[in-house]
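Only a single protein chain was left out; the remaining protein chains are all shown in position.
Order as written gives the chain letters A, B and C; numbering starts at 1 within each chain.
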Amino acid sequence: MTVGMTHFLILSALLFCIGLYGLLVKRNLFSILMCIELMLNAVNINFAAFNYFLPMPDLSGQVMMIFSITVAAAEVAVGLALIFRIYHDFATVNIDKINNMKG
Amino acid sequence: MNDGIFTVMFYLAAIIAVTAAWGVIYCKNLVHSALFLALCFIAVAGLYALLNADFLAAVQIMVYAGTVVILIVLGIMMTRRVSMDRSNVMEKSSILGAAVVSLLLLVCLLLIFLNVSFVDSAVNDIQDTVGALAQLLLTHYVLAFEIAAVLLLSAMIGAIVLAKGADEK
Amino acid sequence: MEQFALTHAWLIPLVPAAAFAIIGLFLQNFHKLSAAIAILAITFGFVMSLGIAGAVFNLGITVDAPFVQRIEWIKIAGLQFDMGVIIDPLSVLMLLVVTLVSLLVQIYSVGYMKGDKGFGRFFSYMSLFSASMLGLNISINFVQMYVFWELVGLCSYLLIGFYYYRIPAREAAKKAFITTRIGDFGLLIGILLLQMLFGTVDFIQLRQVIPVYLMANGAGVLTIIGILLFMGPIGKSGQFPLHVWLPDAMEGPAPVSALIHAATMVVAGVYLVARAYFLFASLPILMNIIAWIGAFTAFFGASIAFSQHAIKRILAYSTISQLGYMMLALGVGSLTASMFHLMTHAFFKSLLFLCAGAVMHAVNEEADIFKMGGLRRKMPVVFVTMTIGVLAISGLPPFSGFFSKDAILAAAAHVSMPLYLIGIVTAFMTAFYMARLLFLVFFGESRQKEVHKVSRFMQLPLIVLAALAVVSGLGGYVYNFGDWVRFGPPVVEHMDWLLASTSTLLSLLAFVLAWNIYGSKRWSSDIIAKKLGIIYTITFNKYYIDEFYALLCRIFIDGIGKIMYFIDLYIIDGTVNAVSALVLLFSKLLSKFQTGQVQRYAAVFVCGVVILLLCTIMYLDKVNGVLAAGGAF
Partner (left out) sequence: MDFPLLTIILVIPLLAVGLLMFIPPSSFKSVKVVAATAMCISLGLTIYAYVTYDSSIGGMQFTQSIPWISDLGVSYSVGVDGISLPMLFLTNVIGLAAVFSSWNINVRPKEFFILLLILITGVMGTFVACDLFIFLLCYELVVIPIYIMVIIWGSTKRVTKEYAGMKLTIYLLMGSAFMLVGVVALYLQAFPAELRTFDIAALSNAHLYGTLSQSFQIIVFFLLLLGFGTLLSMFPFHTWSPDGYAGAPTAVSMIHAGVLKKIGGYGLIRLGLLILPAGAKFWAPLIIILGLANVIYAAYIAIVQKDLKYVVGYSSVSHMGYVLLGFAALNTISLTGAVANMVAHGIMSALFFAVIGYVYEKTHMRSVDQLRGIAHQMPRISVGFMLAGMSSVGLPGLIGFIPEYTIFLGLFKVYPFLAMLAVSGIVFTAIYILRVLQKVLFGPRDYGLDKYKDAKGAELVPLFLLGTVLVLFGLFPQLLMGVINSGVAPLGPFLQELNNVPSLLVTLGGIW
């Protein structure tokens, strides 16, 4: 069986779910940030795969990946800044301690 | 590209990526996780290269494996207080729930992916990807491109303001 | 001159109105100037009225052929109101009386109000009142009349409450306004119904359509309208049961009482009935009601005046009683007698009030007649003029009251004996209480050490009014008042000497009685009061009507108001607040789900995604179909 679209999709699904699992079980903000990056990457793989395997005349999929990476980079920057802020204010990076929005 | 090599390379990269991803969440030491993340990103870059996205593979390595991971590690350093040994443990109480949710999602996704029959005969085989990308970015996607630029700028400013602390003047 | 006056009659109310605006806006603090402007304005009105009177005599304007001018005030689809001027002997009479009395009272006020801080304000209100009253006199339709009717009510309110820092004054002002408002409520409904029924409220037009309507439809609806309309005069002219405001209105300065609450405004009700006599006269039931209310009020007012102590209150109840006479005259069908009495009453009653004002002014605002006495030596001018006034109101010949009252009694005797009897008893009572007043104040030993002098400004009007109180009746009789001011064909008045002598005798009897009790003190008034016992107490307390109304008001206004407020606060608003509390409760419940744990939120979010994906799975074959057809998403 040749490697096709489905393989890539399954791989990305796997990566995505691992990232999700990490996101849900970890308590360290950095760790959560890393998991999010993992999930974003999983999505990007899909873009690349669609662009490659589907009949498409140009590289629109890859352009989308560029935007996605841009957004991810911005997100990391802001996310890290937020973590610093939180660390500064709460003296912790453990997400359980940060529940001011509790109803 | 040869089909056989393609297959081998795919599986190789895939196994590395999944293992590294698992490593990211399995490691108890945060720094180790970060290193696994870098490995995972490199493997994904390999996948990109396989999919005729060589420019993006380079970007992936530069931005993710290079910058992002390093940034994260730096951040970890700056907020470190005690030993890194048990800095990244899983919360025991939420493992079950998280596993269920993730597996559910996985099953759903797999169900969909396995049941959709894609026609993957044609292969997008543009050689000059950098040129083609540049062409697209500056013509059809120019507005989005500019907006992305503004987004980055504002993210940068926002990050600086946030990290510096607005109330400290 | 006559022609000019006739065609420029609209200037008569307008000039005092301008005076009001000028004084009110700019000249409040320039006392002399404001008085001068006000008096000049009303003098202008008086001169113009004289000119118009001349025109009416010379140009043959009669009640059947009035001179009318009109200008459009409002015109919208289906509705038009004019403002205008109607000149006929009726309105000319009113114009003359109002301008003359107003002029004299204002001159008097220059002396009376001297040194008061609100001098300018007083004259501005007086000008506004004159303007409104004159506007009312020349009204060509009900709406115009209602407009000015309300405006004179406003002036009355302002002037009763002129000493606004005194609590009784402000309460009296409120009472006056609200009580007359109740009457106006009926009047307004009546006008609305007329407008609806006939599409017009113009006197001239109504006069033509109403007989036609009566022929076709009978008197039923019109009688109801008439009763509603008559509620206005009941309120404004202090008829029973809405008379309660008038005695309290004496809290205003004496000139105000003289002008507004004796001579002019309170007769507006009489004038309204007279003006719309074509309507009232054609409704026999209504005429009966008017006559009986008038007669009852006449008797009722006199019976209270019997036992009062405050000088102006006695005069106020006397006014109520005399207004009752006028209504009685209207009710028995004699417009002439009513208007005749209106004129003479305006002169002698304002004279009496001004005298009372002068007396009170002289004795440091003391109002109780039992605390006065022996003033005839100290203020001879006032004594003489007041005596003339008392004789006039008591109906002794040859003073004016004799002729007018006799005309009313004669008219009543023609229609109904009971009414006549009430009238004649009232006449006796009137003579008695007026004599009582006179003897107590001016005879007996003096109780005041110091008496303030009466200034020239105050004396002159007294003398002029006294002269008028003497001659106006005789003049009217000699010059055939009834030829001019009449309804229907002119009637030749001739004295019914039997009736006249009866009433004269009764009045004399009353004087003798009063002299024995209050003048020579032969019979003690206290013992008489005791003997009369309960009757005396009841009349002294004005039949407890005020208390009764206060009770009604507490129950039906405050009581219901409180209940309504309770409903509003706890039932309507309570429901609203309960709903909001319910929402709040629900949101508190829901907010328990908000743990603040971001990861929980993420897990829930993913669950949502899973559900969406499950939906996608259900439609998977469709997706495949699209893909197989070669289509892109």
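We adopt the following convention: a residue touches a chain if its C-beta (ideal position, glycine included) is under 8 Å from a C-beta of that chain, and two chains touch if they have at least 3 such contacts.
None of these values were measured; they are calculated from a predicted model.
The chain we do not see here touches C in the full complex. Taking the complete complex into account, C:Leu79 is the one of C:Leu79, C:Ala216, C:Ile534 or C:Met618 that touches the chain left out.
Contact with the omitted chain, checked across C:Leu11, C:Leu33, C:Val47 or C:Ile189, is made by C:Ile189. Of the listed residues C:Lys114, C:Lys174, C:Arg207 or C:His414, the one in contact with the hidden chain in the full complex is C:Lys174.
Interface note: of C:Lys32, C:His309 or C:Lys562, the residue touching the hidden chain in the full complex is C:Lys562. Although one chain is not shown, part of chain C still touches it, namely residues 72-79, 143, 146-148, 150-151, 154, 161, 164-167, 169-171, 173-174, 177-178, 181-182, 184-185, 188-189, 192-193, 195-196, 557-558, 560-562, 564-565, 568, 572-573, 576, 580.
Here, only the chains that are shown with their structure count from here on.
We define each chain's centre as the mean of its Cα atoms; on that basis chain A and chain B are separated by 6 Å. Separating the CA-averaged centres of chain B and chain C is a span of 93 Å. One inter-chain figure worth recording: chain A and chain C are separated by 88 Å, centre to centre, where each centre is the mean of the chain's CA atoms. Residue positions of chain A touching 2 or more other chains: 20, 24, 54, 96.
Listed for chain B are residues 94, 97-98, 101-102, 105, 109, 118-119, each touching two or more other chains. The part of chain C that touches chain A in the complex is made up of residues 590-599, 602-603, 606, 632.
Only residues 599, 603, 606-607, 609-610, 613-614, 616-617, 620, 623-624, 627-628, 630 of chain C touch chain B when the two sit together in their complex. The part of chain A that touches chain C in the complex is made up of residues 20, 23-24, 32, 54, 95-96, 98-103.
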